[in-house]
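Here it is, the structure in full.
After this line comes chain A, so read on.
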Amino acid sequence: MLSIKNINKQFGHRPVLRDVSLEIGDGELLGLVGPNGSGKSTLLRIVVRVVSCDGGSISWNGNSILNAGADQRRPLLYLGHEPGFYPPLSAAENLLLIAKLYGLEPSPADVEKNLSEVGLDPARSGPIREFSRGMLQRLALAKTLTIPWELLLLDEPTTGLDKQGKSMLSQLIETWRKDDRSLLLVSHDEEWLSSHCDRMVQLSNGRIQRSEVDGEKSVQTELVGEA
Partner candidate 1 sequence: MMYKYFGFFLAAFLVISVAICSWIYVIYQQEKELLTELKRLNTSKSEVE
Partner candidate 2 sequence: MESFHSRQSSKVMAGILAVFWVVVLYLVLNVTRIDPDQQMAQKIFYYHVPSAWVAGLGYLVVMFAGVLYLTKKDEKWDHLGLAAAELGTLFCALVLITGPIWAKPIWGAPWSWEPRLTTVLIMFLIYIGYFMVRNFGDEGERTRRISAVLGIAAFFNVPIIYVSVKFWAADAQLHPQPAMSQQSPDVFWTFMLSLLVFTLLFVHLLRFRVHILKLRSIVLGMRYDV
């Protein structure tokens, strides 16, 4: 279970997140919606410690993430807004490298399998600099198949994906949901999110505004107890 407590973040003197508290239960698919600049991406980046925060605490199954060593981040996998790869390397090399950063040694066959599963040609050896936005997004999704995560944090995963890509992503999410895995999805596409998520939380102006269960509006504080 991920629990985020009283996170505050300012950029300069502009508050981006104000006292944000959130919990994601085991096997829960939580959607985070909000207009541009509401702090969704920043919250995600704080959880995986790409961005520092000004106060508050974050823990995974009771272990603090914020003031701990790198190993505490291992259960979390973050797919950011940007693809997060090295442009001069090929798709397979990028995947292999990331796997190694998580201490894994996948065989080339595994990597190829994951690449074809997201609809990329595993034989293609050129640098990913030549990839389109959609192809990069598919490659990013291949990370979720390569690395054994316990909580997946996805930031606008539909960006640049074509119709097929979108339905592939939806399929992936449905499989994860069936397998009871925990996900934190961020998108401004409320409709798309609500078709997948168990629960949705709206962030606006850096504050949690409202949350819904299956379309039913209720107050966030009531939900924390449930989760």
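If you want to know what made the cut, all candidates are chains of the complex that A comes from, given by their letters.
We adopt the following convention: contacts are C-beta pairs under 8 Å (C-beta built on N, C-alpha and C of every residue); 3 or more make two chains touch, one makes a residue touch a chain; residues count from 1.
Everything quoted here is computed from the prediction, not taken from an experiment.
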Options 1 or 2 - which one, within this complex, touches chain A: 2
Residue ranges of chain A in contact with candidate 2 within the complex: 10-15, 52, 54, 205
